[in-house]
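To start, I am sharing the structure in question, which I have written as structure tokens.
With one protein chain withheld, the remaining protein chains of the complex are depicted in position.
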Amino acid sequence: MSGNMNLTLKVWRQENASDKGGFVTYKAENISPDMSFLEMLDVVNESLIKKGTDPIHFDHDCREGICGMCSLYINGRPHGPKRAITTCQLHMRSFTDGETITIEPWRATAFPVIKDLAVDRSAFDRIQQAGGYVSVNTGGVPDANEIAIPKVIADEAFNSATCIQCGACVAACKNASAMLFVSAKVSQLALLPQGQPERYRRVQSMVAQMDAEGFGGCTNTGACEIECPKEISMTNINRMRRDFFTAKLFKEEEI
Amino acid sequence: MSSFTKTFSSTLGKKLIMSLTGLFLALFLIVHLIGNLQLFNDDAGKAFNEYSYFMTHFLPIKIVSYLLYASIILHAVYAVFVTISNNKARTVGYAQYNGSANSSWSSRNMGILGTILLVFIVIHMKTFWWEYHNGALPYTQYVTELQNPAAVTVTELQASGVELMHSSYIDAQNGVQVVVAKDLYQVVVEAFSHLWYVILYVLSMIAMGFHLYHGFQSGFQSLGFDHNKYFPAIKFLGLWVFSIIIPAVFAAMPIYIYFLTQ
Partner (left out) sequence: MILDSKIPEGPLAEKWSKHKFNLKLVNPANKRKYTVIVIGSGLAGASAAASLAELGYNVKVFCFQDSPRRAHSIAAQGGINAAKNYRNDGDSVYRLFYDTIKGGDYRAREANVHRLAEESVNIIDQCVAQGVPFAREYGGLLDNRSFGGSQVSRTFYARGQTGQQLLLGAYSALNRQIHEGKVKMYNRHEMLDVVVVDGKAQGVVTRDLISGKLETHAGHAVLLASGGYGNVFYLSTNAMGSNTTAIWRAHKRGAFFGNPCYTQIHPTCIPVSGDHQSKLTLMSESLRNDGRVWVPKTQAMAEQIRKGQLKASDVKEDDRDYFLERKYPSFGNLVPRDVASRNAKEAVDDGRGVGGSGKAVYLDFSDAINRLGKNAIQAKYGNLFDMYYQITDENPYELPMRIYPAVHYTMGGLWVDYNLQTTVPGLYALGECNFSDHGANRLGASALMQGLADGYFVIPYTLGDYLANIGPKPIDTSHPAFAETQKAVEDRLNKLLSLKGTKTVDEYHRELGNIMWEYCGMARNEAGLIKAKGLIQELKADFWKNAIVLGKNEELNMSLEKAGRVADFIELGELMVDDALNRKESCGGHFREESQTDEGEALRDDDNFAYVAAWEFTGENMPEQLNKEALVYENVKLTQRSYK
């Protein structure tokens, strides 16, 4: 097909967590511009398998930008050169014939590499386990329309809730800070009436867990919100700070 | 750990300290700048020297100045803490990093800019603050005719066994105001007569501009402030006042004096 491309890939290969790892160069030939980035890697992997070479391991699942599993650092940016999309939604038409593409895993101490381009993001789960919920059991809750929530609040909470937990914010941040992620989770519940009873406990527990996981601090560079595939705003971080300082400095309950 | 220890050892708390100290330092810049505008007075340094005396002897200002020194130290020390822990958060870096795609240069180089400023502050304080407090500065007497304030006689006093000290009084008999002051102005003039020193200052002010371009608005964010109606004003102030006007006027001082001495 005309318009197909030949590309050079510089890919991080690392056998397992304890391996040192390094870059390996591959050719990706006859790549259609309509392919997604991951489909391009599929093609490369098929040819590697046929040669008896271990395919490049990368995390992916839904391939429609919502599961948050794909996580490639492409040419110096998480999820590649385009804004507001995940790697699986990045299409090869964003690259040019003959280009060399560098593909790396997310880099953060709290996200150790498992293999090749896949990293362990369970730190995110643990942060949410520390308090990212409303403590209600199944059953015995009020009718859904008993809680009226202003549309602006509901929309704002929704904007925070769109986080797909991919970790691009951490990958993008020069400090490998997880603030955008944590604050989005904190914000969703801090905004809604359902989250009020545990609001100040929650922020303290989640921030403490975030720090314990070894993420860096926020220096407000703003890289996270630019690279977030769901365009989550840094406003969330500031909201989390207000809640955190209020909780720590003015609330009497100790966490 | 007490609640406060926990607060200020957290990633958010450390930045709270940096924010409070940084914004305090930024506020001080305004005061410092207004005071230093006296350098542009064509009065052989009288106003400047009087201002210097006031700043070092008025108790509330003295207290504030100690807060200021503490702020500089805290700001720098916490910057080191924050940088160390942030570096630990990513021990293996990227082979290719395209930071300019998502963040400003200033925001990514606050540490370097801050280090330049710290070195500058040390030199600056050595040259002026240390000299003023500990150096053998000349005393200058300014005699101003009360009837005609434009007529000022300036005399450099020579040490003659009597210890010279600051004084300011009205000599009603002669119809003059007499001011005797430690002449810091002369130190300033001497320092800024060297081109390299002027260049050092100008470069440092450029660094300060970049530092504040990110730092001023970032300081507000670290406090959790970012109201969408008011935050644009903070950003505007940060850009125009703190990263352009203030550094530019400060930089103009050594340049002005340099040309005065040529």
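Residue numbering begins at 1 within each chain, and the chains themselves are lettered A and B in the order written.
Rule of thumb we're sticking to: a residue touches a chain if its C-beta (ideal position, glycine included) is under 8 Å from a C-beta of that chain, and two chains touch if they have at least 3 such contacts.
Since we're looking at a predicted model, the values are computed, not measured.
The chain not shown here is in contact, across the full complex, with A. Here one chain is not drawn; of A:29, A:46, A:97 or A:254, the residue touching it is A:46. Note on the undisplayed chain: of the listed residues A:10, A:57 or A:201, the one touching it is A:57. Interface residues of chain A facing the missing partner chain: 1, 15-16, 32, 34-36, 38-40, 42-43, 46, 49-50, 52-55, 57, 59-69, 84-85, 89, 91, 93, 114-115, 118, 120-122, 124-125, 128-139, 141-145, 147-151, 154-155, 157-158, 161-162, 164-165, 188-189, 192, 194-195.
By definition in this document, only the chains that are shown with their structure count from here on.
Chain A and chain B have Cα centroids separated by 42 Å.
Taken together, the chain A residues at the contact with chain B in this complex read 10, 12, 23, 73, 75-77, 81, 102, 104, 107-110, 172, 174-177, 179, 207-208, 210-211, 214-223, 226-227, 234-235, 237-242, 244-245, 248-249, 254. Touching chain A in their complex are the following residues of chain B: 3-4, 6-7, 10-16, 82, 85-99, 101-104, 107-108, 110, 214, 217-218, 221-226, 228.
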